[in-house]
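Every protein chain but one is kept in place in this view of the complex.
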Amino acid sequence: ELGDFVEEINNVSLEYVRSFEFDSKLMPSTWIVVRIDGCHFHRFSEIHEFAKPNDDRALNLMNSCAVAILEKFWEDVVFAYGVSDEYSFILNKNSNLYQRRANKIISAIVSYFTSTYVMRWKDFFAQSELKYPPSFDGRAVCYPSTEIIRDYLSWRQVDCHINNQYNSCFWKLVASRKSKREAQNSLKGAQLQKKIEELAIDYNKLPIMYRQGSSIYREKVDNVLMHQENEESTECYGKVIVEHIDIIGPTFWLEHPNILDE
Amino acid sequence: ELGDFVEEINNVSLEYVRSFEFDSKLMPSTWIVVRIDGCHFHRFSEIHEFAKPNDDRALNLMNSCAVAILEKFWEDVVFAYGVSDEYSFILNKNSNLYQRRANKIISAIVSYFTSTYVMRWKDFFAQSELKYPPSFDGRAVCYPSTEIIRDYLSWRQVDCHINNQYNSCFWKLVASRKSKREAQNSLKGAQLQKKIEELAIDYNKLPIMYRQGSSIYREKVDNVLMHQENEESTECYGKVIVEHIDIIGPTFWLEHPNILDE
Amino acid sequence: ELGDFVEEINNVSLEYVRSFEFDSKLMPSTWIVVRIDGCHFHRFSEIHEFAKPNDDRALNLMNSCAVAILEKFWEDVVFAYGVSDEYSFILNKNSNLYQRRANKIISAIVSYFTSTYVMRWKDFFAQSELKYPPSFDGRAVCYPSTEIIRDYLSWRQVDCHINNQYNSCFWKLVASRKSKREAQNSLKGAQLQKKIEELAIDYNKLPIMYRQGSSIYREKVDNVLMHQENEESTECYGKVIVEHIDIIGPTFWLEHPNILDE
Partner (left out) sequence: ELGDFVEEINNVSLEYVRSFEFDSKLMPSTWIVVRIDGCHFHRFSEIHEFAKPNDDRALNLMNSCAVAILEKFWEDVVFAYGVSDEYSFILNKNSNLYQRRANKIISAIVSYFTSTYVMRWKDFFAQSELKYPPSFDGRAVCYPSTEIIRDYLSWRQVDCHINNQYNSCFWKLVASRKSKREAQNSLKGAQLQKKIEELAIDYNKLPIMYRQGSSIYREKVDNVLMHQENEESTECYGKVIVEHIDIIGPTFWLEHPNILDE
């Protein structure tokens, strides 16, 4: 029945229909950042009763999913930095993942992250059912030099710091029986450093994960060892580790020169 | 400790770091198709022992996720067509979802689809554990007229038809103790219509879902009824239905003029 | 001497160097507008002593160059509208000029227009030497339907009207010994229609070219005639004509249905 139409559509229209497709490619030889963000996680965190301002279960679940990304895309993703419901993945300058097609890269990373998030939910929220499907959006940005990619990461870590100061004050105020509106007003335009003192928050005693976010990368593997043990290639890349460290200063990068090695 | 750096990065570098971001926007007043595809679903279907050439559980799970998309993005997505591990979602010409930013639209749809897929897996595969996180990639294409969006859908349905013919033959051959290699060779360049007859496949008796794929849209709601019952706005848009129908010919579209109504 | 290097660069780097190139293509089946604008024509018009607010020589030179574009790109450009130092060229929806590569289309049209402008300068400014090289910039915009392309043209003609009202008032004030600053201030936020009356400008007596801009298109050719006379193919497309007409209302378009014929 479809016969004639099949002929026609194959010969005449297919090329035309496909001519509307386009692939925007990310510039070669630049660092690619894929940043994902929870969609409407304000509501999601309320309905799933996340502790405020930071929920260890939720943060550890995010970290676990980010580790999964570094394991799956081990040839391409060299570093990840996460805070709250956001994660940034850095792809190697020379990565040719999906021929650097932006849409493929973004959607495949977002999708795998989401999938892992749902599958591992129960590992982190044993007592709490997932009430509806969470989702994340994603975007890609290219940076042409190592300096700028480090500026990018510094920006995210500064943001973590500022948000954490703000949220610590906000929830302390709410805990002291202020309404959310009142808490918000009292912080509008305030110097956060001062507010923290006023509210007697012992900021430096807060868990370092809250203050510095989470950095994920692969341990460098000893080459000699690698050859001797004759393991699978993915193993050569070393174990993926999660740390809560200063990525703004030079120390970490000097100690791990291979991560952003061109 | 971060104090000084915070100042500096806020005032000097932030604007610079952000200047690398870009948002490609999809052309206004055009139909947007977001097509998602399972990543490495060949392997995924083997490991999860999908029935071949078509697995009802897998297809119904896909359909269920697509229904969820039409329900969540009810203001924007007006039609969906799916076959195998692929689904196309048509957004209204006038949709302003995420200000038509391509990356946001693609990633949010892919992510919600994936999330739903994992959460509902057990509803369709009661006996079979999900062994690892499935993922999907996505892309967006714009079409400037109703004719072309219909050509697009025809292309996908013809593809469904051809693939289903091929797969029916292939798995019949495999069932008759040919190796996969032999089956492939015997079909190379063959006229599928003839092969179907030779192999005594009663093609028209195959379930219509296999032959025509799945089309999803909202039932038109009677306006008078709508106002009387004073229901929530989402309800006005009618129930989402899944059908297995010919979307190449004019009949369906003449009977549902509102779907692609400009 | 270059020998070895030639080998190396040909085999190793060429593909890499070229991988940075990209061609952004304009969406198929959409009307393309290429709009060009004089660069710093405020200064150019002063140095070349253009009559104010409108210089017939300058406008006729612009029109002459636009006619040249319609003649050279006769298969692609179907209409042009110009005012002051700006011209918009409409390419047919189905044009495949340079495979719809944006940069090629824009640069080739801008370049040919510029070249013609310089070559024909002396035909319009017999008494006045060209003192330095004029230049134009260009951009392309796609519009998916005939309605929107007409909205675009209406927008440009309304702009012509408003600018001409403003400039007529401004230069009348300057002629009456106001300084430019004073003239500007006196018009700030004013109702132009009223100002025109106050200043006793007989607006409707102004040349129609000033009030309506210039529209350029090809006369439709009688098919029978065409075949009889056996002329060159470009001739079939009819003579290019310049008119000063209302392109906002429906009349012109009803009388020339072939111009925006899909």
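Letters A, B and C name the chains as they come in the text, with residue numbers starting at 1 for each one.
The rule is simple: a residue touches a chain if its C-beta (ideal position, glycine included) is under 8 Å from a C-beta of that chain, and two chains touch if they have at least 3 such contacts.
Keep in mind the model is a prediction, meaning the values are calculated, not measured.
> Of the residues B:K25, B:K131, B:K194 or B:K239, which one touches the chain left out of the display?
Per the contact definition at the top, the residue touching the missing chain is B:K25.
> Kindly state which of the options A:V33, A:A68 or A:C142 is in contact with the chain not pictured.
A:C142
> One chain isn't shown here. Among C:G82, C:G138 or C:G213, which residue touches it?
Checking the options C:G82, C:G138 or C:G213, the one contacting the hidden chain is C:G138.
> Just to verify: which one of C:I162, C:A175 or C:I241 makes contact with the chain not shown?
C:I162
> In terms of residues, what is the contact footprint of the unshown chain on chain A?
So the residues of chain A touching the missing chain come out as 27, 29-30, 142, 144-145, 148.
> What is the set of chain B residues that contact the non-displayed chain in the whole complex?
Touching the chain left out of view, chain B contributes residues 16, 19-20, 22, 25, 27-28.
> In the full complex, which residues of chain C touch the absent chain?
Against the left-out chain, chain C lists 2-3, 5-6, 9-10, 13-14, 16-17, 20-24, 36, 39, 68, 98, 102-104, 106-108, 110-112, 114-119, 130, 133-143, 148, 151-152, 154-155, 158, 161-162, 193, 248.
FYI, only the chains that are shown with their structure count from here on.
> Farthest from chain B in C-alpha centre terms, which chain would that be?
Farthest by centroid: C.
> Please compute the C-alpha centroid of chain A, do the same for chain B, then give the distance between them in whole Å.
The answer is 26 Å.
> Centroid from C-alpha atoms only, then distance chain B to chain C, rounded to Å. What do you get?
Here chain B and chain C have centroids separated by 44 Å.
> Based only on mean CA positions, could you tell me how far chain A sits from chain C in angstrom?
Computed from C-alpha means, the inter-chain centre distance equals 48 Å.
> Residues of chain B that touch two or more other chains: which are they?
142, 148
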